[in-house]
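The structure under discussion is supplied below as structure tokens; questions concerning it will follow.
In this view, the complex is presented without one of its protein chains, the others remaining in place.
Here is chain A:
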Amino acid sequence: MRVVLAEDLYLLRTGLARLLSAYGFDVVASVATGPELRAALAEHEPDVAVVDVRLPPTNTDEGLKAALAARQERPGFPVLVLSQHVEQLYARELLADGVGAVGYLLKDRVFNDDQFIDAVRRVADGGTAMDPQVISRLLTGKPRRGPLAELTPREREVLELMAEGRSNAAIAQRLHLSGSAVTKHTASIFGKLGLPPSDDDNRRVLAVLTYLNG
């Protein structure tokens, strides 16, 4: 799988490149600035891009802008965005086109390489990987009334993991539940929120995020 990597800090860039290579990814370009990123994306047409939000030369949201532009040109082009901080605002912008294949994670998630690599693969396969902090802020930002308040604590846990983009199998493993128990919980959540049930992981997560963003 061919990856373009954009990160301005040398240590993190080389560390990430080494990590991705170790897990069998082919890092075709690792760049440090926004213009370089745009050029690399155009030249290599990778399978997935791993991009830092803030890049030189402006040190504003240059990486995010380049990622969004690339997705506008190639709808559904897989992009995993990394940042030192997560904002619902950026999450919304990444999810806005509704085609999935996006990830938005805190840089610290790299510490847990299994989960980080899992997220890269998920995004490259057209799935979604939202940082738990984005999801928890989405949920705490909501009014305490309404259908969300009717979820049981367990259902809420399942909803959070679902919104992060995890599959039923991953949720089951994470919460030490059986696959059928998770299926039961998700059905109950979709019923309470009034969402159409779906077996497709990606469509499901987009439905949940759209609901939470609404």
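General remarks:
Quick note on the criterion: contacts are C-beta pairs under 8 Å (C-beta built on N, C-alpha and C of every residue); 3 or more make two chains touch, one makes a residue touch a chain; residues count from 1.
Rule of thumb we're sticking to: contacts and distances are computed from a predicted model.
One subunit of the complex is not drawn; among "Sugar ABC transporter permease", "histidine kinase", "Anti-sigma regulatory factor" or "Aspartyl/glutamyl-tRNA(Asn/Gln) amidotransferase subunit B", its UniProt record names it "histidine kinase".
In the complete complex, the hidden chain is touched by one of A:R2, A:H44, A:R121 or A:R137, namely A:R137.
One chain is missing from the display, and on chain A it is touched by residues 53-54, 56-61, 64, 83-85, 87-89, 92, 108, 111-112, 137, 140-144.
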